[in-house]
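Shown below is the structure under consideration.
Some chains have been omitted; the remaining ones sit where they do in the full complex.
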Amino acid sequence: MSLHNGRPYLAIPGPSVMPDRVLQAMHQPSPNIYYGELVDMMGDLVKDLRSVACLPDGHVAIYITNGHGTWEAALANTVAPGERVLVLATGTFGEWWANTARAMGINVDLLNFGLQDTIDPDRVADHLRADTAHEIKAVLMVHVDTATSIRNDVPAIRAAIDGVNHPALFMVDCVASMGCDRFEMQNWGADVAIAASQKGLMTPAGMGFVYFNDKAHEARKGLERVSPNWDWTPRAFPENFYRYFGGTPPTHHLFGLREALNMIVHEEGLENVWARHAKLAETIWAAVDAWGTGGEIACNIAPRHLRSHAVTTIRMQSPNATALRDWVSDKAGITLGISMGLADPGDPAWHGIFRIGHMGHVNAHMIMGVLGCIQAGMSALKIPYGDGALDAAAAVIAQA
Amino acid sequence: MSLHNGRPYLAIPGPSVMPDRVLQAMHQPSPNIYYGELVDMMGDLVKDLRSVACLPDGHVAIYITNGHGTWEAALANTVAPGERVLVLATGTFGEWWANTARAMGINVDLLNFGLQDTIDPDRVADHLRADTAHEIKAVLMVHVDTATSIRNDVPAIRAAIDGVNHPALFMVDCVASMGCDRFEMQNWGADVAIAASQKGLMTPAGMGFVYFNDKAHEARKGLERVSPNWDWTPRAFPENFYRYFGGTPPTHHLFGLREALNMIVHEEGLENVWARHAKLAETIWAAVDAWGTGGEIACNIAPRHLRSHAVTTIRMQSPNATALRDWVSDKAGITLGISMGLADPGDPAWHGIFRIGHMGHVNAHMIMGVLGCIQAGMSALKIPYGDGALDAAAAVIAQA
């Protein structure tokens, strides 16, 4: 029998669950794009977008694109083909950003820290120290890699760069962390940061954001040419409304984003949003850790301080994760995330990995429901697990 | 801190969680009410409404009203002021139906079976046997009383009436059970049954349904006068579309109901809907029973075979239920149901009772989320509870 006929629950690491209010805000006629509400709201929208990144003094360009597009946008404004960047990879998304750079004609130095560990600042410092000619134009890292669910230490890498006095721009991919995990762009010294709408920012996929400071903009000015679609200059410093978007604005997404930012910035408050994500992540870890005691299940990232608050990648010793995902979908109405990059889809090990997304519009009810049904699924599928997981999870919620 | 910022979850015993598809179906322009889609769909709609009540050969009248209105509608078509009915009460809603009858000028014999027990067929038989003049025109019972969460045995009462050869109409309030708990109007021998849109039928409040068979319609014909709004004749046997609703149709509700019936009748299937409700109810009971071991919490109705599959009334020894409801609302985004009729709101005992609605568009994810957060709340509030409840609940889900 099936117990899935109710509100389906999407627990993948993006797109996340869209708030009803955001969907409602998007359900309206096409607006006047010359003047009126849409045009008037842009000033505050940009301000609120900056506040989500803790960037009081910098700039942000809005792109009609997805997260992958912002990788290209960030590089197109800062690094010319033939120049060199250093990519610090801790999962698929770091590797893909490197691939994007290569495909743009950029030379890539790749330091890969594996799939279960964080970036080693010393290796970064060593690598940069060796670049005495300062050929490396930018250091690229992913704050939270959605594949591995690692959460890297941004200030530590900033310190490593500063420690060797290297002038490279410091660029951080915050697609999976923005609005979920604490990220203080200005205080932490990132020069460029990228984000997208469909995760912590609770708006359907289709918008990407590139934040930058004056140092990064100097790099932009030094480039011979940036294509019109990617040039952040008119988007961040628009002469008129039309220039924000290099043409027709993404009208309905803007209405949705406006509502999402109302919820994050003006209602719950960013600090509270971060605290909620931290507590709900801890709830999930409490369950997984308990299941893993004598069981076969574990968080991909062992040290708690390196785990994302937005996504949790889970490993099982046996290749039962696909069966488990299918079970909770058929029986309980939950869609869990697949493995990405931790094993080849043809490899049995691929079937030992799944992910839980817990980003954006998530509350205790949703998370306890996911954990309860995962345990039911493991039980039904005879996957061994340790005792007390749900009690442990509830105990974390109880501390709220 | 708060962990409620995500999709709010309404766990009250009606209105229930509306499916997104139903809300979408209602989000459309006002239709042509003379001909076209709305008019054309009525035949199938009525057929599907009948099938939800397992009434292949009877009739149904659609009213623009709520559940209370259907009490009045059912009586207005069958019993004249000054006539007499027997009401079998097992909770607030039975008592209120009796009040409605009295307010309509009908004389009421009330057999009250308390707040934690079911109807005793022998007492019913005795009472009817004593009515040798057959003054009692109708026997009224509530299938599932939303206040106590009792689920009464409809065939047993039919048998009691038949056992004494009493000609009274047999009328059953299915507002809380229709589309949740098995109810077979024709097989079980109910002459009249009432339901409303906002519970198992997953459509916003504002429509009520009165089902009846030919015997009941004979009673209608015998009445001197039924007011135009309540007369079921034109509504069940309409000459034209306009007569279905005694005037302007409830356009948007009809669109919503159409979608809800698609889901129940044509997609999941009524037997599967009942089975899902049964299993999810069992899940809740498993948790409550475990919490109650050495704890202070228990289902209001002790025997499992008398418990509703749509709502569960829970009693705590101490008056902590209000605090618990507040906690799960503030911390977890869940609204639990208040006590209704089991104690006076001014009485401390009122604060010892709460209800969980689990009717309509509910799945395993939603239920495990509610149970996990209730336990978190009891823990936070230092309400003692027995061990293993969440594991027990997950174990029930695992059997799906």
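Note that the chains are named A and B in the order they appear, and that numbering of residues resets to 1 at the start of each chain.
One rule holds in what follows: a contact is a pair of C-beta atoms (placed from the backbone, for glycine too) under 8 Å apart; a residue touches a chain by one contact, two chains touch by 3 or more.
Nothing here was measured: the structure is a model prediction, and the numbers come from that model.
Enquirer: Which copy number describes the whole complex, given 2 displayed chains of the same sequence?
Expert: Number of sequence copies in the full complex, not just those placed: 4.
Here, only the chains that are shown with their structure count from here on.
Enquirer: Fit chain A to chain B on CA atoms, both being copies of the same sequence, and give the resulting rotation angle in degrees, nearest 5.
Expert: 180
Enquirer: With chain centres defined as C-alpha means, what is the inter-centre distance between chain A and chain B in Å?
Expert: Chain centroid spacing, chain A to chain B, equals 45 Å.
Enquirer: Along chain A, where are the residues that touch chain B in the complex?
Expert: The contact residues of chain A facing chain B are 1-9, 17, 19-20, 27, 263, 268, 272-273, 275-276, 279-280, 331-334, 361-373, 375-377, 379-380, 387-388, 390-391, 393-395, 397-400.
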